[in-house]
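Every protein chain except one is present and positioned as in the full complex.
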Amino acid sequence: MTIHQLSIFIENRSGTLIKVLEALKEANIQIIASTIADTAEYGILRIVCAEPLRACEELKKAGIAVAISDVFALQLDNKPGCAADVIKLFSEAGISITYIYTFLYGGKGILVFRTDNTELARKTIADNNLPFIAEGALAQWP
Amino acid sequence: MYSNYLNPELETMFREQLEALQLERLQKTVRHCMNNEFYRKKFAEAGITPDDIKSLADVRRLPFTTKQDLRETYPFGMSCVPMRDCVRLHSSSGTTGNPTVILHTKKDLDEWANQVARNLWMVGLRPDDVFQNSSGYGMFTGGLGFQYGAEKLGMLTVPAAAGNSLRQIKFIKDFGTTAIHAVPSYITRLYEVMKEQGVDPRRDTKLKVLAIGAEPHSEEQRQRIEEMMGVKAYNSFGMSEMCGPGVGFECPEQNGMHFWEDYYIVEIVNPDTLEPVPDGEIGELVLTTLCREAMPLLRYRTRDLTRILGRSCPCGRNHVRLDRMKGRSDDMMVLRGVNIFPIQIEKILMQFSELANNYLITLTTDEENDNMTVEVELAHSTDDYAKLQALEKEIRRRLKDEILLTPIIKLVPLGSLPVSEGKAVRVVDKRKVYQ
Partner (left out) sequence: MIWNPNKECMSRDEMSALQGKRLHKIVEYVYHNVPFYRHKLQEMDIRPDDIQTIEDIKKLPFTTKKDLRDNYPFGLQAAPQSEIIRVHASSGTTGNPTIVGYTRKDIGVWSECMARCLTAYGITRDDTFSVAYGYGLFTGGLGAHYGVEHIGASVIPAGTGNTEKHLKLIRDLGITGIACTPSYALYLAETMDKMGIKKEDLKLRSGAFGAEPWTENMRKEIEERLGLKGYNLYGLSEIMGPCVSYECQEQNGSHICEDHFYPEIINPVTLESLPNGQSGELVFTTLTKEGMPLLRYRTRDLCSLMTGECGCGRTSIRMSRIEGRSDDMLIIRGINVFPSQVESVVLSMPEFAPRYLLVVDRVNNLDTLQVQVELRQEYFTATFDTPAAIDELEKKLAAKLKSVLSIAAKVQLKAPNTIERSQGKSAHIIDKRKL
């Protein structure tokens, strides 16, 4: 029910981001979405991409601190209020969300989030029949 | 081979003797106060002279002294001896006005150390013990007060000071520490860290006594501390205006704190009418010093609420026993041994143009630690996380400078804190300390 996301530690100075991007380019890996949680000194770069496991290996080879995080990805209609309706379900279930981001992909809205309460999140998704995206599905997106 | 008492005669006196001693010392103290302008004026206003103090009950003819008096006479207006006879000065973490200044002569320091030593002796500590003082040093009297007292008793005294839990635990193990003094919330913090480090206080330490004080705590908190650490925890009362720690302390019976009546006259009054309340009823603690040279204080209003539990004790000491402090008659907060007035926090917050006017201070006991959270509204919304982080850090730093401890800062959007009608609610105390 979850997808693999790359979480990458990068220092807040010039040259660190390009090192990551070039390693992915070298490996011919397509980035689907990315976001960064920045602080004054470093950032956590989060990337959804095709072939995340291979991407992780390649980045490690390049000496980059990278990990695979399992995150939920839900498919939403691209219209106002959809995100609110979905998050409300989680909120009512008592699930706190560690971080969240959204992107458009093939005309559809994708909402990615991480929670520490994965069991309850799985249950909520199943109970409400929410359209989740399984690992690998994004890479084969039409 | 040791007596149960450090000062057997003074500690076990009958009430009549003790009260005779008090009267003698009160008369001496009042006469001594005539060396000071402030008291001379006050006596004149009240229409009394030292000769009017003929019985112990005459203490009620004396005017009260308040913290306000200390502030208005800042810095040396309350001194009754020449400055050259003073060897120490402590200053309390003042509010927005002047700080309060407390002076000591050499004899004052010696008497102070004797009170602390008497207390520690009372709970079974002897010269072979190892005493770790995990209280703040410097201006805060808990540090030097216990240092001098424990050294006077002759214990190996470790001036560990507050904080740095890993090192504290290392020393407890390596030095074979048998007694610790700290604020109660810090003891629980130490225990948390011990657990993390796989240290079992019962198995891995030689601890036998804890002295806790300088911050309000409930009987339940004390019992929890005793269960966690596997040793007795004794309640200590002190205030810098009297000297510091040493004023009152529990004996092994743990049935209230003995206040040393050879050093103080203890009164409990109704904070509104200022009339004495009957024994057993809660009122404001008022103390008169009987042995101070540099800065005697007459009928000092402590603002602490408590009650008299009794005047005899199976331990053999007839000095009055007082209940743990039940609250305050003003808005002062005591957190981790530090006295804080809300106005101090407000003063700092208002220095930041990034912040709006509304703030809320919440005191909580979280996993046994007392914490302060300051929520404050941002004047403008922003998405610059790094800038917010820097702002938060700067607020934290300046608050720490002012109140000497580090609160949790929560920056919240404008309009998200409750707006009160009438007098703003600035402090929410969720700790279960006054029970």
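Letters A and B mark the chains in the order given here, with residues in each chain numbered from 1 onward.
Please note the rule applied: a contact is a pair of C-beta atoms (placed from the backbone, for glycine too) under 8 Å apart; a residue touches a chain by one contact, two chains touch by 3 or more.
What you see is a predicted model, and the numbers here were worked out from it, not measured in a lab.
Student: Pick from B:L62, B:C86, B:L298 or B:M372: which residue touches the chain that isn't shown?
Tutor: Among B:L62, B:C86, B:L298 or B:M372, only B:C86 touches the chain that is not shown.
Student: From the list B:D58, B:E151 or B:D429, which touches the chain that is not on show?
Tutor: B:E151
Student: Which listed residue, B:R167, B:R202 or B:K430, touches the chain dropped from view?
Tutor: B:R167
Student: Considering the whole complex, which of A:I3, A:C49, A:I64 or A:V86 touches the chain not shown?
Tutor: A:I64
Student: Hey, which subunit B residues sit against the chain that's not shown?
Tutor: 74-76, 83-84, 86-91, 93-94, 98-99, 101, 103, 106, 109, 127-128, 130, 137-139, 143-144, 147, 151, 154-161, 164-167, 170-171, 174-175, 401-402, 404
Student: Please output the residues of subunit A touching the missing chain, sorted low to high.
Tutor: On the subunit A side, contact with the omitted chain comes from 5, 7, 9-11, 16, 37-39, 41-44, 46, 60, 63-70, 98-99, 114.
Keep this in mind: only the chains that are shown with their structure count from here on.
Student: Averaging only over C-alpha atoms, locate the centres of subunit A and subunit B and give their separation in whole Å.
Tutor: 53
Student: Report the residues of subunit A in contact with subunit B in the complex, numbered from low to high.
Tutor: Contact set of subunit A toward subunit B: 38-40.
Student: Any idea which subunit B residues touch subunit A in the complex?
Tutor: It comes out as residues 385-386, 389-390.
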